[in-house]
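Notes for the one structure printed next.
For this depiction, one protein chain was excluded, whereas all remaining protein chains were kept in their positions.
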Amino acid sequence: MLLAQQLHDLNAPLVAGHEANYHHLSEQLDQRSAASAAAVVAQLRQFQVAVPSWALGTGGTRFGRFPGGGEPRSLEEKIADVALLHQLNGSSNAISLHIPWDIPTDVAGAQQQLAAAGLRIDSMNSNTFQDQPGQAQTYKFGSLASTDAAVRAQAVQHNIECLEYGRQLGALVHTVWLADGSNFPGQQHFRGAYQRTQESLAAIYGALPPDWTLLVEYKPFEPNFYSMVIPDWGTSYALCQAMGPQAQVLVDLGHHLPNTNIEQIVGRLQHFGRLGGFHFNGSMYGDDDLTTGSIKPFQLFLIFNELVDSAQDATVHNPAVAYMIDASHNTKDPLEDLLQSTDNILTAYAKSLLVDRPALQAAQAANDAALAEDLLRDAFLTDVRPLVAEAYRQAGGALRPVAAYRQATHRAGLIAQRGRHALATGL
Amino acid sequence: MLLAQQLHDLNAPLVAGHEANYHHLSEQLDQRSAASAAAVVAQLRQFQVAVPSWALGTGGTRFGRFPGGGEPRSLEEKIADVALLHQLNGSSNAISLHIPWDIPTDVAGAQQQLAAAGLRIDSMNSNTFQDQPGQAQTYKFGSLASTDAAVRAQAVQHNIECLEYGRQLGALVHTVWLADGSNFPGQQHFRGAYQRTQESLAAIYGALPPDWTLLVEYKPFEPNFYSMVIPDWGTSYALCQAMGPQAQVLVDLGHHLPNTNIEQIVGRLQHFGRLGGFHFNGSMYGDDDLTTGSIKPFQLFLIFNELVDSAQDATVHNPAVAYMIDASHNTKDPLEDLLQSTDNILTAYAKSLLVDRPALQAAQAANDAALAEDLLRDAFLTDVRPLVAEAYRQAGGALRPVAAYRQATHRAGLIAQRGRHALATGL
Amino acid sequence: MLLAQQLHDLNAPLVAGHEANYHHLSEQLDQRSAASAAAVVAQLRQFQVAVPSWALGTGGTRFGRFPGGGEPRSLEEKIADVALLHQLNGSSNAISLHIPWDIPTDVAGAQQQLAAAGLRIDSMNSNTFQDQPGQAQTYKFGSLASTDAAVRAQAVQHNIECLEYGRQLGALVHTVWLADGSNFPGQQHFRGAYQRTQESLAAIYGALPPDWTLLVEYKPFEPNFYSMVIPDWGTSYALCQAMGPQAQVLVDLGHHLPNTNIEQIVGRLQHFGRLGGFHFNGSMYGDDDLTTGSIKPFQLFLIFNELVDSAQDATVHNPAVAYMIDASHNTKDPLEDLLQSTDNILTAYAKSLLVDRPALQAAQAANDAALAEDLLRDAFLTDVRPLVAEAYRQAGGALRPVAAYRQATHRAGLIAQRGRHALATGL
Partner (left out) sequence: MLLAQQLHDLNAPLVAGHEANYHHLSEQLDQRSAASAAAVVAQLRQFQVAVPSWALGTGGTRFGRFPGGGEPRSLEEKIADVALLHQLNGSSNAISLHIPWDIPTDVAGAQQQLAAAGLRIDSMNSNTFQDQPGQAQTYKFGSLASTDAAVRAQAVQHNIECLEYGRQLGALVHTVWLADGSNFPGQQHFRGAYQRTQESLAAIYGALPPDWTLLVEYKPFEPNFYSMVIPDWGTSYALCQAMGPQAQVLVDLGHHLPNTNIEQIVGRLQHFGRLGGFHFNGSMYGDDDLTTGSIKPFQLFLIFNELVDSAQDATVHNPAVAYMIDASHNTKDPLEDLLQSTDNILTAYAKSLLVDRPALQAAQAANDAALAEDLLRDAFLTDVRPLVAEAYRQAGGALRPVAAYRQATHRAGLIAQRGRHALATGL
């Protein structure tokens, strides 16, 4: 954490310029019908994106990993990192935990630390794609979909334990990402694998506290390269339907085949009332786990356009969506990357709040493609950075979080404190 | 149609060689546990693939079309073409009609002609992706999903008329392929378009005779290039669930994003009891509509492997699947192309019947990927051409249909009869 | 064309708002190092994008076409349409012709009409992917790559005729897009087809006037769906190297496989001094020919970033690039679509001119990925619409070209004059 004075000093030279820009934009927006600057800023302030504990360290690929130093070595240090992010941007008020990497050893202490930083636990995440030391059964050939009943039982039990760890820390969401699948034609019986997965999920769902949500993620490939048991939204959706109303689909932006229209899937799931969670990241080829918005900012805007459109539509009965960044930071400082991602997310969100929806609906009704496109374009081309900066400021954060983080030379402090070769658990 | 004597003469020089090969393969298969040659041939003889009326003429792209001459100019001539195919291979006993291109003007005559050739009508297909002369409303901006109630009503009515035309000719299946979608972000309201589509389909479903099946096709792109209202199996599935038990999903092999595992979708839909129809074609980049099996013969085999696996599994409650070739013939003689496609389909089917399923299940249960793969490979590598040829022969057809068609110089006769510039309706 | 007074009246209510926005942005930019507003506007004014004659009518797919009315029926009417575009935006000063669709019948008249409107002929484009009535040889199986020497000779001769038509009208560029390829494995001998193509191109190149450029386009699929003779930039590049210095590669944004990094190809070709031409359009799945910038505006910006980077680098010896819009307008008014495309192009160009290149180079040298990305992002997020509008105004055009076109109800006039069912030649 930075000292309040430090933050104030970092902002000081930027305030005048910020206010001028904010004022000019505010006037411009007042001349349009969609939303006032103040209204957008108020919405931005409410928007929170969770940080996963496993994204606080340097990521890598199967070809290697180049750690940057000062990575958090414990749950305590992970919470400290997220607390800093939240201090800087006021939009990172939650942390997602991964079991077994983040099994809390000092529950009361963690609770205190979270409360002090204004943080909460977002989602619990199980891990049945790796073997842990001393584990009785191997997940080499799957977990919830395994042909071996003992493996499935172990995987179900692990998920139920995640619920218990989460309950201790106040979590209300559990996420299942299933790596199960096959690398070769014939290796796995498709119908059998689906059926076993459905039954395993039913067992986990049966243990779900009544106020919790179970999120089912999908992914078309990796770590299996011929088939994944839950490859697409249709499969997640069918599994959720079989489970019940507390089960919801989770969309990870990097988990789609080339050229997928993701925003349409988002709208569809909301229409069904089945969109429960979101994993933000950037993707060009697959699950690249890059900075959110770094590759396809317009797609990110179109996705938010769907989220806002549904949120403003009383006929849509979709529950609150759990937002999380799920990225891997191979070449950037993880904390910078998370600040950039959050900034891009808020930018896309702010733009989508500027869309003139009544005009858009009229253009859609009239099939005026050129006009409808132009209404979206108008919002997208607007430079909303003053709105995002204002939201940061009102939350007591930094006008420019990444710059502030750099100027405070925070990483150097972490390296000094934790060591150059400190390694976080994670991917 | 060829004279019986003609067919006999075409086969005569091939019979001895065929019998030797068939005999050798038969002996080989007897040494394995999976299936005898005779059993496979019996299954092949029952397998029928419908021919769509619009695939009997030369196809094209938006860049041009190069007609080959002698194309059928009427429903009568189209039936005659399919009759020839069925005579040659015994596997093309049905024809799919496209309304308005194939509105029967002489129902009794058509019925007689069909009966004489041993043919039946497979599926009716509506066309709401083009405007017909004199049509009241335009489909330029959609049909069942249109924002305009009058357009939707016209499109629903057109589909209901298809049912009536089909009823006259004994059809029991109606297929809806919806070209509706959008070319630009913002053009179409995703949730609204889905809801309108669901309501339009409900109206058509309401008019469906109790012994009919309604098939809902999906396609990710073309003719719309930003979004399609029904882009994927998940959407078709959700729409079918909303309609009722007579609604089923139709899988067209060319209607998937790059790298999609289609065989898994096939297995999944069968597991749900929702696989109703199949459009066969070959695809490398999109809806290329090439000869079935010409690009990815192993994928075709794996798809049949799922179909056979489900058919042999008493726990699967999937209705009979309507098979059709849906290809476009831009550079080949359409009739040759259809004969080749059918041959490739039967070849893949025959191979899938050779899979040793108990051994495969055991390998899958033991997670022996190498062995499971090898069991599929064993079937795939087997040269089953003698089995397919035997099925043709037993049906009174040609041992080598394409060669027979060529030797009979059938196309020359069609050109002489119908003209070099005769153009079929279709794409 | 609109009357000057009409244009003035359309702009009048927008001028005050425009000037305020331009002034504010101008001040903001002065505080940065990259470029002043005036300098960017000056660059924008010089930038010209040609309009192809075939994009002035409604486009379609193989599934249908829905004409909008008032399409130009002759070269004269096509020039009139482009003249209007150029009047509105000052950035469409050239027209590309397609032979045989645009063979000039009155050369002097066309020259006069062009001069009066401040237009010139950009590129000539041959057509060997369709058969014209009365043509001796068919292109069904290819043209420059055909196995038939007579076909190749005809195709070469057609290209040489294009040069002559272009010479009459002052063109200096000839573009070859080759549809040749194959639909099936085995159909075409890859090495043979390449060799024949190289020889045919050499014959055309031999007839090229010394001040002309020959552009070689590439495309991975459509209208052939197994292989295209010139599928990728590597093939175009190798062919150009074989021809000589007047041959250059043409990049069409829609002609790439999924996930291709096009901006890198652009940079590479400039590094080789072999980037000769650009076809702008929007693409999500393939050669979708949508409005430029409608799907991937960030990619468009990154491409311009490469173009500007090379243009400002004295070590790059790439000739001037011929820019053209090559889109198809299936659902929008073609003239609106072209105005939107040009607007998006100028927007991307303006943003790329704002990039702080010395700072970017320093960040790249230091491998500071976060900072380098942020420098691009800073330019991309800037709302440059006042700059583009100012360029329009300085050129005597409309501050908002599409709105002006609509308010002037120009299309209604064209329909009244040319008819509701007037059809342009083209795709």
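Labels for the chains are A, B and C, by order of writing; each one numbers its residues from 1.
Rule of thumb we're sticking to: a contact is a pair of C-beta atoms (placed from the backbone, for glycine too) under 8 Å apart; a residue touches a chain by one contact, two chains touch by 3 or more.
Model, not experiment: these values are computed from the prediction.
K.L.:
Which listed residue, C:32, C:167, C:268 or C:411, touches the chain dropped from view?
P.N.:
C:268
K.L.:
Going by the contact rule already stated, which one of C:157, C:195 or C:312 would touch the omitted chain in the full complex?
P.N.:
Among C:157, C:195 or C:312, only C:195 touches the chain that is not shown.
K.L.:
Thinking of the whole complex, not just what is shown, which of C:259, C:312 or C:409 touches the missing chain?
P.N.:
C:259
K.L.:
Which one touches the absent chain: A:21, A:146 or A:187?
P.N.:
That would be A:187, which touches the missing chain.
K.L.:
From the list A:147, A:236 or A:294, pick the residue that touches the absent chain.
P.N.:
In the full complex, the listed residue that touches the missing chain is A:294.
K.L.:
Over the whole complex, note the residues of chain B touching the chain we left out.
P.N.:
So the residues of chain B touching the missing chain come out as 17, 21, 24, 28, 31, 258-259, 261, 284-285, 291, 294-298, 331-333, 336-337, 340, 347, 367, 369-370, 373-374, 380-383, 385, 402.
K.L.:
Footprint of the hidden chain on chain A, which residues?
P.N.:
59-64, 66, 129-131, 138-141, 179, 183-185, 187, 220-223, 225-226, 258, 283-286, 288-291, 294-295, 328, 330-332, 427
K.L.:
Please output the residues of chain C touching the missing chain, sorted low to high.
P.N.:
Chain C touches the chain not shown through residues 140-142, 147-148, 182-192, 194-195, 220-221, 226-227, 231-235, 237-238, 257-261, 263-264, 267-268, 270-272, 298, 302, 305-306, 309-310, 313, 316, 360-361, 363-367, 369-370, 372-373, 375-376.
Basically, only the chains that are shown with their structure count from here on.
K.L.:
Report the inter-chain centroid distance for chain A and chain C in whole angstrom, where each centroid is the mean of the CA atoms.
P.N.:
It comes to 39 Å between the two C-alpha centres.
K.L.:
In whole angstrom, how far does the Cα centroid of chain A sit from the Cα centroid of chain B?
P.N.:
42
K.L.:
Send over the residues of chain A in touch with two or more other chains.
P.N.:
258-259, 261, 298, 367, 369-370, 373
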